[in-house]
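One chain of protein is taken out of this complex; the other chains stay put.
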Amino acid sequence: MNSFIDYTVNGLVIGNVYALLAVGLALIFGVANLINFAHGSVYTIGAYVGWAAITFLHTPLAVTILIVAVACGALGAAIERVALRPLQGRARIAPLLATIGLSFVLDQLVQLIASPNPRALPVDLPDWRISIGGGSVGPMDILIAGVGLSSAALLYGFLRFTKLGYAVRATAQDRDAARQMGVNVDGVNSAVFAIASALGGVSGLLVGMYYNHIDPAMSFQATLKGVVAVVIGGVGNVPGAIVGSLLLGLTESYGIALFGTTYRNLFAFALLILFLLVLPNGLFGGRKAVEAEPMTGTFIAPSRALRVPDYVVAALAAGAFALPLVAPAPYLLQVLTNSWLAGLLALSLTLVAGAAGQMSFGHAGLLAIGGYASALLATDYGVMPLVSVPVAGVVTSLLGTALVFPAFRLRGHYIAIATLAIGEIVSLVILNWESLTHGAMGVTGIPPLSAFGYEVTSARAVYWLTLSALVAFALLQARLSSSHIGRTLRALRDDEIAARSHGVKVTRYKALAFGFAGFGAGVSGAISAHLFSYLNNQTFDSQLSLLAVTMAILGGMGNILGAIVGAVALVGLPEAFRFAAEYRILIYGIVLLLLVRFRPQGLLGTT
Amino acid sequence: MAPLCQVRALTRRFGGLTAVDALDFEIAQGEFVSLIGPNGAGKTTTFNLMSGLDRADAGEVLFEGRRIERLAAERIAALGVARTFQHGRVFGNLSVLDNVLIGAHTRLRATRPWGGPVAELALALWRPRSVRDDYAARESEARAIVARFGDRLTPRLDHRAHSLSYANRRRLEIARALALRPRLLLLDEPTAGMNPTETAEMEGLIGELKREGLTILLIEHKLDMVMRLSDRVYVLDDGKRIAAGPPDAVRDDPAVIEAYLGHSGVGRRPQAEAAE
Partner (left out) sequence: MHAHFSPTRRALLAVTFGAAFAPAALAASPQGEPILLGVSGPLTGPNAQYGAQWKKGFDLALDAINGAGGVKGRPLQYQFEDSQADPRQTVAIAQKFVSDPKIVVELGDFSSTASMAASSIYQRAGLVQFGFTNSHPNFTKGGDFIWSSSVSQADETPRLAKYATELGFKKLAVLYLNTDWGRTSQTLFSNAAKSLGAEVVAAEGYQPDEKDFRSTLVRVRDANPDVIVLISYYADGALIARQIRSVGLKTPIVANGSVYSPKFIELAGDAANGVFTETNFFPGEQRPEVQNFVTKFRARYSEDPDTFNAVAYDTIVLMAQVFDQFGTERAGVRDGLAKVKDVPSVIFGKATFDPETRRVAGARAVYLEVRDGKFAPWDGVKPTTN
């Protein structure tokens, strides 16, 4: 019983820490209808600004907090002005993608400037502790709770009772109407971003002090947990964010108590999925009425696909096949092999996100399922890779569809969050299900690709094999696209309600799309597993999922040739610029930002 | 003979507001019935309840004798009920032809093979003779339907719907609905936003459909058109039915006139007025 109290206290303590970030996220969502994935980066920058202030200016705590708040507030306003305001009026998911690109850019900038080594961030608070149960809390806990609660209270009061607060809420409800009423909508948005970012930066500072640890990679986990807390509390609900955070903290703590530390994040994401399915508006979000306008879950910019004549495509394919005979440098072939494998992933994503309108931010999970399926079949059960690879494709098709199935009825940012969480869950299940997957040890000694004893190991052979898989899948996907199924998927994407009203069974077709796409991704993961000869739960990670999205957008959502072009551009080209390797991820972020802003239809146009 | 479609005590509430209040009406095979009433009277909500996009709080909807108020929209469509939307909802990124072909979705045999979705996928990829014939048949049907609109849509068959003019988009919506070969067609303000010429054209088309025997339920605000086309009219206000009957009877009903706030002689033609 004693321990139960301790777990509860600890859950509240960590929930307290999450709450600081969650409040800022909730505020931005409430006003701009946007999950700001760059919030975690502002949080990180806040910590570093604070570090700089303390180290170079020796400022006392209160002044440091002020400096951080001002600096991050300015950053937030700049983000809104430069990256988000130009995207008004676009599909909801455009700003979300922009914030993802921003988060890449900001995180990389921090890493380039400050080095990836973690730093200490000492705090000059008194050293007493209050015992609660078997544990204790200290002044930092109190400070964090104080800042979190008071900012939530202040924000709540501000939104409820002040004139500017009314303006903010009006803008959130209906931007155009608010503008008509004389509200300076742009100013309101700037103000909100500034406030939320100031709060985000301060939370980074305080959390950095709490753990005496800051590093450039802080942002991703922080954002994820913040998003979970906000969804639980009800997106847009500021006090709800605090409740959500505490609930998240408690869930994690009890999860650890029951099953052990490795289950912590699994519980967090399972909680998220549970809420998305059962109570998508969170605990305090209220119930929504019937939607009036068509809400699409994806990012399609109306455009015509570039008409590439068939003979050009055939020539390109022939050229690709002939390449090893002309320029057999193994390095080049290896780079292109990586591109073909990435191309399979991009094709898979562009089908579901482009053609079917189901954005997927966890697509790397499909690679993991395929990779593990084939690796385990080959290593533990001695199945020939010629057989295990297609079987892995089928497994991925079925399992992948089953996993994403509950998310089919979600829209816009919810689908982004859900698929991101599902991707993380796949990775965590792989990590924890040791009896099946060998857990953290991974699968070693995966045999190379072979058929009936003949091994495919030379750079050329592997190149041809993967290229064949890519071309075959692309042709099949083109065939699918020109069939009634392709048409039906595009109709679903454009207007699900109108589609249903003409007899289209939405779930059936979304499942079809995912099933087909899952096969391609599964095969890609399976082939990779045999090429790497080693696989663990981190081989196919969330960064790869986001890279897949960037590839698909770059090529043009739904565009088959575009997906391959996007893959070659984002996976192959960076190899040619190895001297810029340090800036690779920075460049991905910039590419994504530029695409979303200036050329959302990608290079070859959407279908 | 039992009516084709019957609505009984249909009710829908949104919080404190009752949008549709114990509504009763029916429509017989081949009849042309209109629903009229001021804005906010609950007409579109009624359509949503009938077509399965919304779930009623009470009451029932019967189509060909069976209850459909709890069925999903796609099931109701498969039973032969097609509808258009108040603000027009075409598939913007699809071509005109593809839009109409979606309307024919339930008629495409390839969507219902033995073996479920997997078989459907396999057939779509392989496309044996039977499937190609199926596709071709739907396409020629679609072209024929589009041809009914003269040269409004036919020259634009492969244009994307978002590039069409507003009036053409509304026409496309109707073409799409017709492709379903509906037994009951629900039209929600098909001439909203159209000028008199376009309205007249649309009225001509709807009249043609009526003459071909299609059962039509119409929501419209252009009351002269309503009076000319309808066999019977129901008037709604505040979710309740306040009048019903042939157009002449409804035109002079004081309750109806009051609902429209002082319009005298609702829908009456000027010369008829002068003759009194």
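Just so it is clear, A and B label the chains in written order, and each chain counts residues from 1 on its own.
The working rule: a contact is a pair of C-beta atoms (placed from the backbone, for glycine too) under 8 Å apart; a residue touches a chain by one contact, two chains touch by 3 or more.
None of the values given here were measured: they were computed from a predicted structure.
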Not-displayed chain touches, in the whole complex, chains A
Touching residue (missing chain; options A:100, A:228, A:366 or A:431): A:431
Considering the complete complex, of A:211, A:433 or A:454, the missing chain is touched by A:211
Could I get the residues of chain A that touch the absent chain, sorted low to high? 3, 6-7, 10-11, 13-14, 17, 108, 111, 115-120, 122, 129, 131, 134-136, 138, 211-213, 215, 217, 220-221, 252-253, 256-257, 260-262, 264-265, 329-331, 333-335, 338, 431, 439-442, 444-445, 448, 457, 459, 528, 531-534, 536, 538-539, 575, 578-579, 581-585
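To be clear about the criterion, only the chains that are shown with their structure count from here on.
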Rounded Å distance, chain A centre to chain B centre (Cα mean): 42
Once bound in the complex, which stretches of chain A touch chain B? 289-290, 294, 300, 302, 304, 476, 479-480, 483-488, 490-491, 493-495, 497-506, 508, 511-512, 515-516, 606-607
Residue ranges of chain B touching chain A (in the complex, touch as defined): 14, 48, 51-54, 72-74, 77-78, 82-83, 85, 89-94, 98-99, 101-103, 105-106, 108, 110-111, 117-118, 120-121, 124-125, 127, 135, 160, 162, 176-177, 180
